[in-house]
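All protein chains but one are shown in place.
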Amino acid sequence: MGALFEWSWLIIAFPLLGFLINLISTGQTRERTVGVVASMAAAASFGMSVLVFAALLARPPEARLVEVSLYRWAIVPPLTAEVGLRIDPLSTAMALIVTLVGTLIHVYSIGYMAGDPHIRRFFMFLNLFLASMLLLVLADNFLVLFVGWELVGLCSYLLIGFWFEVPYNAWAGRKAFIVNRIGDFGFTLGLLLLFWTFGTFRYGPIFEAVEHRAVEAGVVTLITLLLFAGVTGKSAQIPLYVWLPDAMAGPTPVSALIHAATMVTAGVYLIARAHPLFAMAPFVQGVVTLIGAVTALWAALIAVGQFDIKRVLAFSTISQLGYMVAAAGAGAVGAAIFHLGTHAFFKALLFLGAGSVIHALEHAHRHPGDPSPFDPNDMRRMGGLAQRMPLTFWTYGIGAAALAGLPPLAGFWSKDEILISLRGIGGWATLAYGLLLGAAFLTAFYMTRQVGMVFAGSPRSHAAAHAHESPAVMTVPLGIFAFFSVVAGWINAPGLGALSAWLEPEHPPVFHPEQALLATLIALAGIGAAWAIYRPQAWPEGVEDPLRPVLRGFFTALTRKLYVDELYDFLFVRPFEKVARGVAEVVEPYGIDGAVNGLARLVQSAAGRVRRWSSGYVRQYGLSVLIGAVLLMFYILWMLR
Amino acid sequence: MGELIVFYLLAGIAIATALAMVITRNAVHSALFLVLNLVVVAVFYLLLGAPFVAMVQIAVYAGAVMVLFLFVIMMLGAERVGGATGLRWQAPLAGAMGAALIGGALFAFLQTPAGLAPAGSLPAPLGDPATIGERLLTTYVLPFEITSILLLIAMVGVVVLARDSRSEGK
Amino acid sequence: MLWWPLLPTLILTAGALGLLLVEAFRRPGSASGMAWGALGITALTLGAVGALVGHQEIEGLYRMVRWDPPAFWLSLTILIGTGLAILLSRHYLADQGMERGEYYVFLLLAAAGMLLMAVAADLLIVFLALEWLSFPLYVLAGFARPRLESEEAALKYFLLGAFASAFLVFGIALIFAGTGLTNLSDLAAWLKHPDPGAQPLVWMGGALLLVALGFKVAAVPFHLWTPDVYEGAPTPVTGFMAAATKTAAVAALIRVFLVGLGPAVALWSGPVALMAAGTMLVGNGVALMQSNFKRLMAYSSIAHAGYLLMGLLGDPALAVPGLMFYLLAYTLATMGAFAVAVGMVGPEGEDQSFRAYTGVARRAPGIGTAMALFMLSLIGVPPTAGFFAKLLLFAAAWQAGWIALVMVGILTTVISAYFYLRVVVAMWMGPGEPARLPKSDLWVRLSVALTGVGTLLLGVLWLMFGGLSL
Partner (left out) sequence: MVTLTHYLALSAILFGIGAVGFLVRRNALIVFMCVELMLNAAGLAFVAASRYRGLLEGQLTVFFVLTVAAAEVAVGLALMVAIFRTKKTTNVDELSSLRG
């Protein structure tokens, strides 16, 4: 069996091969072929993941850790890094989720992207993303993880700005890039500190050192805090979540795969992976748990006031990531990964369903040749799609119910386990528990609102009235995802507990009937409250949203995303701009968006002064040399004292 | 004592000619003061037991190089340059920095006891052309060859730079 | 008398002089034959360098030169930069109406001087090599004569270069006055048991050497010539200066400061650290203000000088391989970027403002992708070579305890993302249709492709650098 593990690098190699094939294939390749090649590469990777998983399963629980050495980076003595793969329950579980969801979304994209002139580029990036994500997951050290981390980020920016002809999309890609830079700045410092402390990047020796308490807790606290800064960027937690809603500018399959199911969960994976480190820093664990819980509630609240079908899902994703981060922070790695898995299925389902709706509306709109601007994402222009797109409706309904946490669907089990894991710890965890219950209510509420606005009642636009069901290449993956959204939770159901036993043999899942009842009641309450407001009969003609009269000004605040973008603009961007303008007349020959470039302006104003040295006069340049020489000389004299 | 007087006398001339070269307005005068300065330094070379270097200094430097300078100045009619400059702080600041450089260097040298040592014994034949020639072809053969290449590069470079590209007719 | 270390320099010089003869007797017309010849000679020299790869240490010619692993890597990088510069030049020279064969002769001669610098083991050789590589560069900078910017660039470079080399000579004189030595290994031995009475002289001399070499590598505050000269010089020459000259200057820094003055590291590390920090801040900061691509690359070259200076301070076991790797990665990315810039030059003249790049990538996605790759490598985004290069240097400096300096390095790296990405943004997302498209010249395309692939592959292949030390 050992020989199989030696080949586990194929999991990463297959998508990379797909990328290369599409890279070197000529421009004449039929677009269908491109998609099929990419999908087959993803499928092969999934197959290999299954094989590795099975091989690992065949081993006794205590032997389920295989380190495959691929590459000896014989750099120089202090920095010896060995590149290898770490095959263990956590990484194989992640690889399975990533490759399965990835394969299905590749197939779906063949239909969704048909006719796009840049389809080859699209599939290349998608394959590259898959390979990078798998590298991140399977790496056996923090450095390679970071390489994967940056690569998935790169793919993400490229795909958000895929339709860069629209300036907003390009801007959104850049916003994601820059916001993530802030998080990665912390991450980089954390990595350096990690290396400085442990002298290696490899998980094994680091965890061993932690186990033997060979390092100071204070340093570990700082390291984990810095790593968590990276997590807030990539996994869209407060305060760096602002990029994810704008990331919806990318094609819908990208939103489903990268910005819902896989890449954004990298942060959760990082916390789970570095769990031994976090376990040594209880303070940071508290911070992580609380930030996760607050994010969950906060994003759920904003989701209630959104009209863009994908934005609702984006805020929902942020909210659900908050659940995972909270659980991972509290040390419940099993629960976090469990929710990561179920969420990957039902959120991908929801995104693809939303894509199907958008696709249908776009086609219906284009049909009569109406040149007026039309936003196919706007839920206010939908309604009554249940009869016109039954397959999409039913699958979407299943996804929504799973997200809302209705038993016996997937979301119910995983959310339940997170809530249970937070009980009985006390302190911050109890607070987080309360916040997450509130978020659960809001989740049920906004999903019901969305289903009501999109599918119930009568059409509120010409396009909605003429929409048709999407082609089979899109609906079949919907069905498959719907199936998983139903059953994925069962693997960890009471009495079975397979996933938790797999990830954490020492912590079997517990099932509290009263907790399950409470969660179900809360979900039902959310659904009931939303249905009371949004049922077609309660919705008078011409009213934009029946919730607006109920909440008044606060609803407007919700539609404006609680003014966080404005707040950041006020707190960071404006002051920098003011200072920059005050200090120097900065010439800005190329329009840069103010929203993200405040820091650059500040630097620019300082640089403007330095730049005046470059006056063009040789003699002045010479003077600078002489001044430098004199300074150096006096430094020497000072040393000679 | 007499040695010291000669030194100070020559040093005074060297500094004076250097200053005059920097200060005088006319480029031709500048060049001539530089020639004087080079000659004084050549005299120092003789005093320091380096007759060969002194001869090279006179022949190559004071002779050929400075003649070239004078020739170009005359040819371009560049005795004086006109036009105002925008660099108001340049001269005072440069002067201050130059003074600081000199002052700092002198301060450091005065703290160097090794520099106060009397002249070591440089056996007479060492500084003569024959010995130097022998060294040039043994220990210093590589720098010697490099220098010849440098002269060649300079020559070709001058040809390339001086050729009138407009009338090449290629 | 071992003269093996000189073999690459000799081959290149002999080849260049042979080309000069050919140029003297060939009939007027296209100079592409000269370009082929220059390429062939460069390849031959690469072969000679390759033949010397296994040798650990050869001292030769009365200990004037010395071959060791860094010499190999430096020579390799210089020759790669030279080869790419030749590839870029043919199309450019023809378009600009300056197709004269001497151009290639001077390019090769400058490279020969740089190769000499890579093996220098004596301060005298450092001085001569510096002059050797500078003379042809002065001529090349002014090669677009009678275009005034080119001439102005040449004169500025020349005057300031001469000024700086006077500091070098005076510095060597002071060191010689203090120790009676010019050989770098002897100097290191002397510094281990210094004569306290002579130390002020040696240290003053070291300070002046730092001025001159800081000038050549374009470190703050000796950097001011860089943007003007880069802007005015013919574009392929600018690329050559940014890549190969930088490598040669770092070679000089390694030879003088790590080999010669290595034992006195505690003394020069302070000023070098300040210079490194200032260079990173000023280079990256002022780059934000640039709207001309060549000036942008000049400030980029200044900024990278800062990172390279940081490398001098790092733990040598890690830093020296780091410097070698950094130079190679930097050479590939910089020459690639200049290849794109040269591709944008047409017979009607040269517009290197960002406006000229607007939207180009949409019409030429291959070029656009390659440019994005170069810019990412210059920022240091994985998996490009630039990332690993920066990582090595940062790790080396961190190991040596220069934590604040590493912070400055990371901070300026973040800043640098803004201006490097502006190029990419202009090319991919700039409004409107491009005014001009890149030429489909095979040589330029080839260099873009080579550097692009190299930038990507190098990231993977850096394990080759194992076991490399001074």
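As written, the chains take the letters A, B and C, and residue 1 is the first residue of each chain.
Basically, a contact is a pair of C-beta atoms (placed from the backbone, for glycine too) under 8 Å apart; a residue touches a chain by one contact, two chains touch by 3 or more.
What you see is a predicted model; the values in this text were computed from it and never measured.
Note on the chain not shown: across the whole complex it touches A, B, C. Of the listed positions C:128, C:342 or C:367, the one in contact with the omitted chain in the full complex is C:128.
The missing chain, though absent from the display, is touched by one residue of C:153, C:191 or C:288; that residue is C:153. For the chain left out of this panel, the touching residue among C:20, C:105 or C:174 is C:174.
Residues of chain B that touch the chain left out of the display are 3-4, 7, 11, 14-15, 18-19, 21-22, 27, 30-31, 34, 37-38, 41, 44-45, 48-50, 52-53, 56-57, 60-61, 64-65, 68-69, 72-73, 75-76, 78, 80-83, 85-87, 90-91, 94-95, 97-99, 101-102, 105-106, 109-110, 112, 114-122, 126-127, 131-132, 135-136, 140, 143-144, 147, 150-151, 153-155, 157-158, 161-162, 164. Residues of chain A that touch the chain left out of the display are 611, 614-619, 622-623, 626. By the touch criterion stated above, the residues of chain C touching the omitted chain are 124, 127-128, 131, 135, 138-139, 142, 145-146, 148-149, 151-156, 158-159, 162-163, 166-167, 169-170, 172-174, 176-177, 180, 182, 201, 227-228, 231-232, 289-290, 295.
To be clear about the criterion, only the chains that are shown with their structure count from here on.
Taken chain by chain, the contacts link every pair, so each chain touches all the others.
Remark: among chain pairs A-B and A-C, A-C carries the greater number of C-beta contacts. Once the centre of each chain is set as its mean CA position, chain B and chain C turn out to be 30 Å apart. Rounded to whole angstrom, the centroid-to-centroid distance between chain A and chain B, based on C-alpha atoms, equals 69 Å. For chain A, residues touching at least two other chains, in rising order: 620, 627, 629, 633, 636, 640. Among the residues of chain C, those touching two or more other chains are numbered 199-200, 204. Only residues 71-79, 121, 146-147, 150-151, 154, 161, 164-165, 167, 170, 174, 177-178, 181, 185, 188-189, 192, 195-196, 586-587, 589-590, 592, 597, 599-600, 603-604, 606-608, 610-611, 613-614, 616, 618, 620-622, 624-625, 627-629, 632-633, 635-636, 639-640 of chain A touch chain C when the two sit together in their complex.
If you check the complex, the residues on chain C that touch chain B are 6, 13, 17, 20, 28-29, 61-62, 64-65, 98-100, 102, 105-106, 109, 116, 124-125, 128-129, 131-132, 135-136, 138-139, 142-143, 145-146, 177-178, 195, 197-201, 204.
The part of chain B that touches chain A in the complex is made up of residues 86-87, 90, 93-94, 97-98, 100-101, 104-105, 107-108, 111.
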